[in-house]
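Let me begin by handing over the structure; questions about it come next.
Coming up: chain A.
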Amino acid sequence: MNAATLYGLCSAALVGLGLFGAIVHPQPLRKILAFNLLGGGVFLQFGVIARRGAAAGMGGDPVPQAMVITGIVVAFSATALAVTLLLRLYQVSGSATLSIETQSSSESDGGGR
Partner candidate 1 sequence: MATSWRMPMATDSRNLLAGATTRAAGFCVLWLVLAGYSLGDLPAAAVAVAGATFVSLCLLPPGRWRVSPLGVARLALRFPGQAVMAGVDVARRALDPRLPLRPGFVTYAPRLPPGSARDGFCALASLMPGTLPVGTNEDGTLLVHCLDIGQPAAAQLAAEEAVFMRAVRDG
Partner candidate 2 sequence: MRVLFDSFTVLAVSAGAVFFLAGTVGLLRFPDSLSRLHALTKADNLGLGLVVLGLLPQATGPLVALKLITVWLLAQLAGAIVTQLVARAVRRENQEA
Partner candidate 3 sequence: MTAAMVLDVGLALLVVAVAVWIVAAGSAFAAVVGFVSFGLLLALAWARLAAVDVALTEAAIGSGVTGALLMTAASRLRPTESRSAGERPGAFLHVVAAVLAVLVSAGLAALVLIPASPAPSLAPAAAVHLPELDVLNPVTAVLMAYRAVDTLLEKIVLLLALIGVWSLAPDRFWGGAPGLWPRSRPDGELTLLARLLPPIGIVVGIYILWVGAIAPGGAFQGGAILAAMWLLIMIAGLRPVPEIHRQWLRLVLVVGPAVFLTVGFAGFFLPNGFLSYPAQFTKPLIIVIEVVLTLSIAAILGLLVAGPPERERQR
């Protein structure tokens, strides 16, 4: 087994872990974290493809690498927007939950700050 295959298996595990966390965690912030984990796994998968495409004197195929750099920045933008939405939800409703029952009960007791 070479390094590319090893990190490929690692990335597969990361995607699974991220997916599991994003589904079962009730807190939105933990979902965002799990989503980033999932993204990290997908990016690493690109890295494996890039490494296997090493040719023409390059250590890896530069095209997937450039796409991952773009991806990391876009993932950060999405995370920043999601976090801000979450903080705003907390600001107006006094809670940061996606559950409908809890949300309506906190609205009825005034919530907010």
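Picked so that all candidates are chains of the complex that A comes from, given by their letters.
The criterion applied here is as follows: a contact is a pair of C-beta atoms (placed from the backbone, for glycine too) under 8 Å apart; a residue touches a chain by one contact, two chains touch by 3 or more; residues count from 1.
Just so you know, these numbers come straight off a predicted model, no measurement behind them.
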Tell me which of 1, 2 or 3 touches chain A in this complex. 3
Residue numbers of chain A touching candidate 3 in their complex, please. 3-21, 23-27, 29-30, 32-34, 36-37, 40-41, 43-45, 47-63, 65-70, 72-81, 83-88, 90-91, 95-97, 99, 102
